[in-house]
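One protein chain omitted, others in place.
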Amino acid sequence: MRILIVNPNTTASMTEKAAAAARAVAAAGTEIIAATSRMGPVSIEGHYDGALAIPGLLTELKERQEAGYDAAIVACFDDTGLDAARTFADVPVLGLCESAVATAGFLAQRFTVVTTLERSRVLIDNLVRRYGMGSRAKVRASDIPVLELEDAASGAIDKLKAEIERALSEDGAEAIVLGCAGMTDLARELQDVYRVPVIDGVAAAVKQAEALVSLGLSTSKRGSYASPLPKHFMGAMSGFAPIRAAG
Amino acid sequence: MRILIVNPNTTASMTEKAAAAARAVAAAGTEIIAATSRMGPVSIEGHYDGALAIPGLLTELKERQEAGYDAAIVACFDDTGLDAARTFADVPVLGLCESAVATAGFLAQRFTVVTTLERSRVLIDNLVRRYGMGSRAKVRASDIPVLELEDAASGAIDKLKAEIERALSEDGAEAIVLGCAGMTDLARELQDVYRVPVIDGVAAAVKQAEALVSLGLSTSKRGSYASPLPKHFMGAMSGFAPIRAAG
Amino acid sequence: MRILIVNPNTTASMTEKAAAAARAVAAAGTEIIAATSRMGPVSIEGHYDGALAIPGLLTELKERQEAGYDAAIVACFDDTGLDAARTFADVPVLGLCESAVATAGFLAQRFTVVTTLERSRVLIDNLVRRYGMGSRAKVRASDIPVLELEDAASGAIDKLKAEIERALSEDGAEAIVLGCAGMTDLARELQDVYRVPVIDGVAAAVKQAEALVSLGLSTSKRGSYASPLPKHFMGAMSGFAPIRAAG
Amino acid sequence: MRILIVNPNTTASMTEKAAAAARAVAAAGTEIIAATSRMGPVSIEGHYDGALAIPGLLTELKERQEAGYDAAIVACFDDTGLDAARTFADVPVLGLCESAVATAGFLAQRFTVVTTLERSRVLIDNLVRRYGMGSRAKVRASDIPVLELEDAASGAIDKLKAEIERALSEDGAEAIVLGCAGMTDLARELQDVYRVPVIDGVAAAVKQAEALVSLGLSTSKRGSYASPLPKHFMGAMSGFAPIRAAG
Amino acid sequence: MRILIVNPNTTASMTEKAAAAARAVAAAGTEIIAATSRMGPVSIEGHYDGALAIPGLLTELKERQEAGYDAAIVACFDDTGLDAARTFADVPVLGLCESAVATAGFLAQRFTVVTTLERSRVLIDNLVRRYGMGSRAKVRASDIPVLELEDAASGAIDKLKAEIERALSEDGAEAIVLGCAGMTDLARELQDVYRVPVIDGVAAAVKQAEALVSLGLSTSKRGSYASPLPKHFMGAMSGFAPIRAAG
Partner (left out) sequence: MRILIVNPNTTASMTEKAAAAARAVAAAGTEIIAATSRMGPVSIEGHYDGALAIPGLLTELKERQEAGYDAAIVACFDDTGLDAARTFADVPVLGLCESAVATAGFLAQRFTVVTTLERSRVLIDNLVRRYGMGSRAKVRASDIPVLELEDAASGAIDKLKAEIERALSEDGAEAIVLGCAGMTDLARELQDVYRVPVIDGVAAAVKQAEALVSLGLSTSKRGSYASPLPKHFMGAMSGFAPIRAAG
């Protein structure tokens, strides 16, 4: 089984961190293929960055089709472009937020997502509500720019810990979801410190991808995720025109 | 007052239709500037088309900043890229779906949105729920490809009328919202036939744009719509890198 | 275009303040006609005051029909009698709360309404939920009796500012809605201080009224807002008996 | 224990029917005092009628205070003026809709309310949602004008039965709530026919009133139902000015 | 009328307290029959205890059928086994939480439930949401083990009072619901202290049981509470096999 993990931002060190986290939990027969977007923002912080990361994401999904993959993961906690990717692909596509909150739901009745900047908090809260967890999950921002997570000296981990402690004492959180792909290497350590489940989206998404593939399930092509209709795409986007018939 | 209407698909005839609808309702001092995206799909049907229309939309918003506009409208009922556009712009940005359902809410307690294809129905239903109208509005698809609305001989209007009649008899609809920018020229005629309010998103958005500008209100730059943070954008997207400081 | 603003309480100074706010934002061709209820409470604080303000409101709507108006506004943030007014009138009727929260929804994903007394807080929270903004808006009371807003020496503005500051720091509010018609003159000043959108219901309702009239839209007379059925009204209310056939 | 039942419309035959239904279920020591509003519409069909029934309702509540009552019931399924009555009174006040749907909730997980006209359907659906039963209860209209229920030859009962049958077959209703005070005499007969619980609001409200009184519970005077603040009421409403200090 | 109150835990002193509270509010003709489960946990704190209390509850309901009862109450605030009991019995069955929150809903628009341990808080919050009160009621834990309520020297009442005070000051609670059967003797005293309605589930359930019986209403046997289908039960549970035909 080959799982393609696409980092929709262009920072290769974050891809490597996510790939390492993925490989650490992948099953014996699973090959993790990591791709970094080659066009778009160096980090995804808010709606503008996210929207402009989608062409790069879709490009990776498309160009790697020939080599083949059995499932894909969008390695950003905002689930950037997830709906578009599911519409495009014939294989299952997983997002970090959706995978992580579904996983948390099996472990705890109430939990808190701790993300980076305030500008991402409402965006993720909207996702959590759309995924049906609005009455079970709270979202908190810890005031950490995404790229500070790549810098051990930034103090980012202390801010993150402080916010987790507030979630436990003020929210009655029974579990913690780490709300940024850049936090993926911290889950195990934080779980040991706080002795509650700490869920990382990269790891959660890998296991969901493996699950869907081994169950022979893929995105429904009936209704809202039906394959793109064949049509012209103009100008700089012309390369994205679908070439096959709609499902 | 100058209002920029961007058609995020690349079909100029739809832009013209929307511009005409906008000018028909614009106040005396309002100038409507119509722009057609120069990159992306010729029509927006589903998540894939929508995501790939956003760079073209943002390009128009950016390139026309120098000439200046006081508000912008995204002329697609899927509210394609609306969050990104609000994050980008310093002026108010309106979407057709959000404007139309807010307008319908002042006129009716229960209403139905009639859109084109099934693949757009769930997408719009998600928007309607996010905008808080989930318990008041139903969304129906009338099985019309978007570009058939440009062809008088396509039978599209008969399909649309049949679906409106079902909405009135089965949903208890008190008003109808036309769920595609390509239907903008039909609102007045359908209102005369069915004698219930028929709301067109283009017209609704023009009035909301005028309202916000004349009230001196613009998108909040605190929280989820804060201006893009300055950062590098790579590759084909490098032109989108924000150059000003964050709000 | 003639817009009738009815203050459903009997305090003329509040009517004047609302009329001034309305005229300040009205379009060139819009005439604002201000009316003060001649029967009922001097201010509306809670359910009892509100219910007993409705006959006075409907009287103004009725008696001014002959002179004519194209839309009406109920100038109380509780949206007092709004449903009854919409059922009665053949022209669009707007409420302050509904207009303000719809307007806020175009500017911010999360916002806070700051009202006067605790007894109005839950009433407005119920409105906000009915209008579909329950997951996006919080309602706060600032412990100000309505008529203190008419008295510059009362300290009311300081209490209001303190509550706005709590909304910004504790709620993550991206915009503020002023939850009382008596605050209408403060919006611009507060927006300058706090640098987030501050929405006043009177101004918002004027623009929505103008929008509906210029779009040729009025309240649906199918379903819940169908015109009153012709029937006898007894005793002191006999003057309210509808005289036309139902819609 | 003395329970005051106020019919907020002015049709005495409906009052008598409600009083008979109340007396049929009242406990041994309960005295039912029936009052018919002396001002307002002869039947309540929609928002306009309802709003103008409130002064008559409050007048009965007030004028009968000297004689005394331990609880009051608003005998209209729209719960007309219920919030105002609770704010006014020092004793518990019950509405038919709220009492009936709470009672149905103890008997069935899913149920249907069958009311009269379409114009009342949405109004009652809004109440049902406010009372928290939106995901458990459906509301249907049976196209019966209220006063036809007073006329045995009108065919109203056949229409009502047809709608109940649709509720059972199409909604999966486990119980039926009769959505009009004028249907109060039909509950037992319909329950015998359809062998599911059939709940009448008058009877339900009497038992809730007895319950609250015997438990020593009354409306909270903290927050949204705090007693009216002392203030002037002008003109034809001056008699409604509160004379006591606020709670 | 005979009302059976079953304490689903095995602590007889709690049964006696509940029976005394029930008798204190029962109508003249109501006989309260108190039963203590003879199998299961000595107190119910969380899901495990609750699930294992159900066979004992159902045993009491079954064995006392021959002597006869007109309604039954499950005397635990977790509404332990309520759905199963309603499916089993031919008479109405009431739970404390459902009865108490419905009663609170007649008295206050916003209220707080104060329960014992954190492990019960989410469980009760889930019930409150299922009963439709999620947007009106908050649930708080006061960190009191259930059996400490039986011990006057435990300091439990002080903890309970402190939590009520937080509910009043922080939640804007207009009424308080006591969230444990073991608090039943404290309601009147706390109501006197805090001067807001304080609702005890035992008392509320007794009045609801009396109401349903006197209205001739019982659990619907159509749909989700249909009588158990006749079938074999194996092993230690064989005595629970239904012997009658399904409803």
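Order of writing sets the labels: A, B, C, D and E. Residues in every chain begin at 1.
Here, a residue touches a chain if its C-beta (ideal position, glycine included) is under 8 Å from a C-beta of that chain, and two chains touch if they have at least 3 such contacts.
Here the structure is a predicted model, which is why all the values come from computation and not from measurement.
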Which displayed chains the hidden chain touches across the whole complex: A, B, D, E
Residue in contact with the excluded chain [from A:107, A:162 or A:193]: A:107
For chain E, residues in touch with the removed chain: 10, 37-43, 45-52, 54-56, 58, 81, 83-84, 86-88, 118-119, 121-123, 126, 130, 145, 223-226, 228-229, 231-238, 240-242
Chain A residues touching the omitted chain (full complex): 25, 27-29, 92, 94, 98-99, 102-103, 105-111, 131-136, 168, 172-175, 188, 191, 195-197, 199, 203-204, 207-208, 210-212, 214-220, 222-225
Touching residues (missing chain, whole complex) on chain B: 118, 121-122, 126, 129, 134
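Everything below uses one rule, namely that only the chains that are shown with their structure count from here on.
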Centre distance in Å when chain B and chain E are each reduced to the mean of their C-alpha atoms: 52
Rounded Å distance, chain B centre to chain C centre (Cα mean): 28
Shared-contact residues (touching 2 or more other chains) in chain D: 118, 121-122, 126, 134, 223-225
Contact pairs between chains, per stated definition: A-B, A-C, A-E, B-C, B-D, C-D, C-E, D-E
